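Here you go, one structure.
One chain of protein is taken out of this complex; the other chains stay put.
Now for subunit A:
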Amino acid sequence: MSKVNSSNMELELYRPNIEDYLPTDSIQEPLGKLKLRDLLDISPTLREAGGAIVDAIERKLSIFFSVYVGRLRVISNLDSEDSFTRCFKSNPPETWNWNVYLFPLWCLGVVVRYGILFPVRALILTSGWIIFLSCYIPVHLLLKGHDKLRKKLERALVELICSFFVASWTGVVKYHGPRPCARPKQVFVANHTSMIDFIILEQTTAFAVIMQKHPGWVGLLQKTILESVGCILFNRSEAKDREIVSRKLREHVEGAENNPLLIFPEGTCVNNNYTVMFKKGAFELGSTVCPIAIKYNKIFVDAFWNSKKQSFTTHLLQLMTSWAVVCDVWYLEPQNMKPGETPIEFAERVREIISARAGIKMVPWDGFLKYSRPSPKHRERKQQAFAESVLRRLEDK
């Protein structure tokens, strides 16, 4: 129970500033007096209720209060209009082993996967770790003075261990597009399905990454090995953290010797059928944004990591006992912010590019709502806004 409470708190502290999402020209001063029609017309609220019952996903991106000529409309409130469960539902594949002859085949498959493949993969992974650690530790300790050489070797070693990881799931990854190169003033953004996204990308290029602080062995890895490639850690529950983190991001991007920075702007893992709204943090650093699209082939395994349901270890084990992890990675054309574009618009434009390339749908959803359900505050906020507009228009005579 305490876990639920703390995640509620996390949400409250990390809720993005809603005014930032407001398009600048959306609120026009209402023209004309308040009429009976405006008060009787409850269709927008009813529509939201209907949409909620039906589990509709609102495809329009119109948010907040758009005041049309003479009328009051609540088009959509960012938080409570659409159904968020769809983005985080892990759709189980159709059961294909439902009859007499397929079932024994499936059983045989299970035996092969757990009895033969899994031990081989575990062996590969363990030997990979041994090789990695036996090279990494000496390099890290002995080459303290020769920073450039040490960094180069550490980078190569991190790429090596990631390749071992990918091999341990029989990863078949097809990379399309030009390989990323390390230049200052550029960030890479990608859609996020699981932490393995990072491993798959890190296999070919040593990225620096920004991650939530994790507990356990992952946390240990973060503090030691990932730190060598340049890892910015943050804690969702610390409110002040945001300013520190944005400062660190900026510094990293400007440094010419740092590894290219990889950011997952969705802020959370989504099930690879949809993309949720991108956070604008990565897009207001004043640098070029290079989008990367990642799409997993569901036939082989569902790579979605539902961090609320599984620990990362369980997730990895699940991957190691599947047949393969097949995915496509597209490195897309770098984008710059167009003149007159806000960071949010820029983020959405890049999201569109990524979604189009990966063939997944866009959803106007704030990913952090995954951590909590809408609270009564949402209702109050809507009431407040409606009340204020009514009063404003009344005084407008």
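To be clear about the criterion, a contact is a pair of C-beta atoms (placed from the backbone, for glycine too) under 8 Å apart; a residue touches a chain by one contact, two chains touch by 3 or more; residues count from 1.
Quick note on the criterion: contacts and distances are computed from a predicted model.
> One chain of this complex is missing from the view, so tell me which of "NAD-dependent epimerase/dehydratase domain-containing protein", "CASP-like protein", "EF-hand domain-containing protein" or "RecA family profile 1 domain-containing protein" is its UniProt name.
In UniProt, the chain excluded from the picture bears the name "EF-hand domain-containing protein".
> Which one touches the absent chain: A:Leu36, A:Val100, A:Leu141 or A:Ala256?
A:Leu36
> In the whole complex, not just what's shown, which of A:Ser127, A:Asn235, A:Asn336 or A:Gln383 touches the removed chain?
A:Gln383
> What residues on subunit A make contact with the chain left out of this view?
With respect to the unshown chain, the touching residues of subunit A are 33-57, 59, 71, 80-83, 373-376, 378-380, 382-384, 386-388, 390-391, 394.
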